[in-house]
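Comments concern the structure below.
Note that one protein chain of the assembly has been removed; the remaining protein chains are unaltered in position.
On to chain A.
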């Protein structure tokens, strides 16, 4: 019992909170398990070492374990067995979204197919859904979400868009008319490596996960890696920066895959890249102040799209060219696509304006998707009705 008494001082260490004994000192032969608040750690270690009491760490970071478990539980909703029962009002992991894509294709094989356009740095497939009602190489609309991995509302809205398209085909006159003339390509997880990283290690990760030679910092900003004003002002040459443009244009497999796809397809008429947050609808350019030749037309489409968007929930968006509305940015996606001849090139910045920012509560996923869809429809209808 003398041996047990010598542990008594431990119960007096309450610097950051008292020690929480999970297995109390009961018997000299039995181990003691104790949870130590972080700020008491030093004092406890000193005490144990000074008194020659052997110890080892069972769980290094209990909070992390609890958080992970909580995340698991949140995700352990019954595994969706159909597109109908899939939960659109919650955030999903990469595997859940990839499974969803397969479900979609399985349920509507005449409307949806899945194309692998390449592989990420870490070897994950880059999956694109193709919505088509026929034709060898119809004019097409491209939509991507999740190019910046921390912008979680975008991947979630991408999932909702996929469901919306298959639901509305044959029911909504306008969408049906679009699909009878054009194909829609949808890449939901445009940056899979980054997306996995936001789930497992750092919720705020933005870039790809490529290794930068000579630096301990990883990743390239995929929205500065395109061949349009590449390396100019509005991007960084520092690998540790969030806007690092990469060693050269298209260095990122995630970007190169889209570039190759667009060039090889040759018939894409509208290109929409989706980000969050700020509530903006933007058209080129970001790398130069020179207005695009089609500025007037793009501006009026943006105005109509934004009006349609806000008609649903009153969400207000600003619109304009990238360089006047948010900042100068070089090597951006839609600057490249526009210069390829894809006139209707737009970028969205979805909800909100900073109250939650990247951590948008899941109950806003569906309203965000619904209102954004209205704006997308305006753009797609315009592309349908103004072939070029």
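Note that in this section contacts are C-beta pairs under 8 Å (C-beta built on N, C-alpha and C of every residue); 3 or more make two chains touch, one makes a residue touch a chain; residues count from 1.
Following the convention adopted for this analysis, contacts and distances are computed from a predicted model.
Matching "Mini-chromosome maintenance complex-binding protein", "DNA replication complex GINS protein PSF2", "Latexin" or "Coiled-coil and C2 domain containing 2A" against the UniProt entry of the left-out chain gives the name "Latexin". From the set A:67, A:84, A:180 or A:385, the residue in touch with the chain omitted from the display is A:67, counting the whole complex. Remark: the omitted chain is touched by one listed residue; of A:40, A:190, A:225 or A:243 this is A:243. Residue-level contact of chain A with the missing chain is found at 16-17, 63, 67, 71, 74, 90-91, 198-199, 203-204, 206, 221, 240-243, 278, 316, 318-320, 324-327, 353-362, 364.
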